[in-house]
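This structure is in structure tokens; I'll ask about it shortly.
Removed from the display is one protein chain of the complex; every other protein chain stays in position.
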Amino acid sequence: MSASDYTRDEIMTVTAARQLPNGAVCFVGIGLPSAACNLARMTHAPDLVLIYESGTVGTRPTVLPLSIGDGELAETATSVVPLPEIFAHYLQRGRVDFGFLGAAQIDRHANLNSTVIGAYARPKVRLPGAGGAPEIATFAGEVLIIMKQTPRSFVPRLDFRTSCGYLAGSGARAATGSPGAGPRAVITDFGVLRPDPDTHELTLTALYPGITVEAAQAATGWPLKIGTRLETLPAPDSDELRVLRALQASTRQAQARPVRITLPAAI
Amino acid sequence: MSASDYTRDEIMTVTAARQLPNGAVCFVGIGLPSAACNLARMTHAPDLVLIYESGTVGTRPTVLPLSIGDGELAETATSVVPLPEIFAHYLQRGRVDFGFLGAAQIDRHANLNSTVIGAYARPKVRLPGAGGAPEIATFAGEVLIIMKQTPRSFVPRLDFRTSCGYLAGSGARAATGSPGAGPRAVITDFGVLRPDPDTHELTLTALYPGITVEAAQAATGWPLKIGTRLETLPAPDSDELRVLRALQASTRQAQARPVRITLPAAI
Amino acid sequence: MQLLPLKEAIAAHVRDGARVALEGFTHLIPFAAGHEIVRQERRNLHLIRMTPDLIYDQLIGMGCASQLTFSWGGNPGVGSLHRLRDAVEHGWPQPLALTEYTHAELALGYQAGASGMTCGLMLHHTDTDLDRVSSSSRRTLSCPFTGRPLKAVPAIRPDVTILHAQQIDAAGNVLLRGIIGAAKEAAMAAERLVVTVEEQVARLDADMNAVVLPSWLVTAASIVPGGAWPSYAHNHYPRDNRFYLAWDEIARERGAFTAWMERHVLGVRDHAEHLRLLGVAA
Partner (left out) sequence: MQLLPLKEAIAAHVRDGARVALEGFTHLIPFAAGHEIVRQERRNLHLIRMTPDLIYDQLIGMGCASQLTFSWGGNPGVGSLHRLRDAVEHGWPQPLALTEYTHAELALGYQAGASGMTCGLMLHHTDTDLDRVSSSSRRTLSCPFTGRPLKAVPAIRPDVTILHAQQIDAAGNVLLRGIIGAAKEAAMAAERLVVTVEEQVARLDADMNAVVLPSWLVTAASIVPGGAWPSYAHNHYPRDNRFYLAWDEIARERGAFTAWMERHVLGVRDHAEHLRLLGVAA
């Protein structure tokens, strides 16, 4: 059933897709989350409802968009609403089951930084910033995080806290009254980390085939907690790989297509 | 130019219509205000912008609607928006130049009651209530009031203050920071009352042809202040009467038309 | 979304004592659903609606409601709602507790409910007696940036909102077209959403920016042609202004009202029979 020849990006995307139950409502960001959500929709979860912050609700793209506002998303949507409604009527209202986040830095309690490396006033690297992340982190029923694991991104201390995971852990998040349950899983290119039920410290609970605990530890900027029962995740099956690769191929093709505009003769 | 044969309702409507300059943005209520606004639009003010609280912006009906949400209003509108936007994006935002109000009771400072006659908790007459009136009274650039003048409706003291005119007068309204200027004119079936520039007490400034000051005073429940220069208003001209009567005839005709619904055979 | 006969949808989702909003501003008023509530003899409902209109006059006169949240309670363009008046003025058939707003306030309350907020904010306007009699429904506060006086109204969260719409597609998505009032906000604010529609279609006749309620927000839907009569459904039938004028006479006296409701609502099986009995449908 499983294909032996796949990339780390592919198993990461497939693993993320598998977290999504059919019928769930997902708030989708661009890049790996969009690939994962659409892969899930085109395999085991045909009734997945995808919401992009641009205002498209129930969108069913056949080509992965480069931006969250591509025309494909509007054309295949159930409904296109003003952006403020997405955040108010859907996210803050509690209509979103799953939110996806990525970031430049994550700490052991799944707090995220997507704002700056260095000091805010004089940053070493100015990152894009918050976007929808802080509210997704707060209001989505559950949060899934997709990030490549490196010592530079999995850090003991964030340079800037853009979005909250479990704050200092051990119930600190729940004490704030935050409506969503917080990050349920961090899917990396090594495996999956989940919060400890008591301390909320991220704990390695599963690895991809052939990946060692030592490698995962070396890719983490803090002493990584290892779960007592360490699962080996199944490789992508051939159907998943076929769908994912077809999606990406059609996307590359669409993006290579030149745009031509016909100007009226008078201009 | 002027037609000698007209009703008091007609001259009242025509006089109200004449208050509206071309290009103004009007928040229209049903009944006489709707007739006046559309008469103005079909005579001297073709670019009048009519907004009905149901959500229709820039509507140009050929038949006066019975309700503020008739289909005719939507079909002839520039834009149909959700009702909350009418109150937020148009009225509260200060985009409305003129608001029209009527009421069951008015006092000498043009405060209005459309809620109850008698005590609120055990009313003698329960009236429809506020609707859009309190916000129109506050946020429209200017307010025009259309009401038939009787001692029961022009009262020394309101049973209930639903919408504010000039409160206790003498600058009391401006002191609240209310954005709109307040009622500029009260158009009755006797003539026109305007607020005194200092005390804001309603003052009779104009009468229809053939109407006496004494008659207007007798129709008012307080000692009516009479303006120093009392104008005689021109009668409706033949064009105004023709347009108004044609509008009302087409409305009566439309309202007499029976509605037939075809049910699917299976039902 | 569950597609059900209207009788079952009301039985399953409208409970005695529930906060129920039947919305639709002049247009798309869910009369058929309201009549089914009368037929099922629901009691002590807390009715919520910007403009009670004839449908709430009927529910109130038939003793279904003990509370009303509203902003304008008249027969549009005609005059009074006699049954609403009788309940407020004389407690017949039972007393009716009022929570009274302005249109702007009630729309804001729905918006707040739709947004998961606890309250909504507007500019404070000069005090009216409404602020005095419904003081628990309004608070003034100062803008934290400018100090300007603001007014807060509490979020409105119906247990169930009921709407009428033009179309439902095979997947259960619902299209509303034309004047929508605060229907979308009332829908998003509610715990449950019940919809009646004119017709089921394979694909909605909907532009990209049309008002479409996704199927997963719809708790139950029923196909009820003519379900908004005597209000209207754009593209299907116009408002029956003659009936709105006639209602003034029908509802004026208790006896005539009750007789009319017994014959035309309680005495029929469903909305199609109601329309046929009144000669509106063949």
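Letters A, B and C mark the chains in the order given here, with residues in each chain numbered from 1 onward.
In the analysis below, a residue touches a chain if its C-beta (ideal position, glycine included) is under 8 Å from a C-beta of that chain, and two chains touch if they have at least 3 such contacts.
Because the structure is a prediction, the values reported are computed rather than measured.
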item	value
Among shown chains, those touching the left-out chain	A, B, C
Identified contact with the non-displayed chain, of A:G58, A:G99 or A:G132	A:G132
Of C:P30, C:G74, C:P154 or C:G172, the residue in touch with the unshown chain	C:P154
Contacting the left-out chain in the complete assembly, out of C:R139, C:R242 or C:H264	C:R139
Hidden partner chain, residues of subunit B it touches	23, 25, 49, 57-58, 74-75, 77-80, 88-89, 92-95, 139, 179
Residues of subunit A (touch criterion as defined above) contacting the omitted chain	30-31, 53-56, 65-71, 73-74, 80, 82-84, 87-88, 91-92, 115, 120-135, 137-139, 160-164, 167, 173, 176-179, 254-264, 267
Footprint left on subunit C by the chain that the document does not show	115-123, 139, 141, 143-146, 148, 150, 152, 154, 177-178, 180, 207-211, 234
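Note that in this section only the chains that are shown with their structure count from here on.
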item	value
Fewest hops from subunit A to subunit B - one hop per pair of touching chains	2
Centre-most chain, if every chain is reduced to its averaged C-alpha atoms	C
Dominant chain pairing [most C-beta pairs in contact]	B-C
Centroid distance [mean C-alpha coordinates] between subunit B and subunit A, Å	56
Centre-of-Cα separation between subunit C and subunit B, whole angstrom	27
Residues of subunit C touching at least two other chains	none
Multi-chain contact residues (two or more partners), subunit A	none
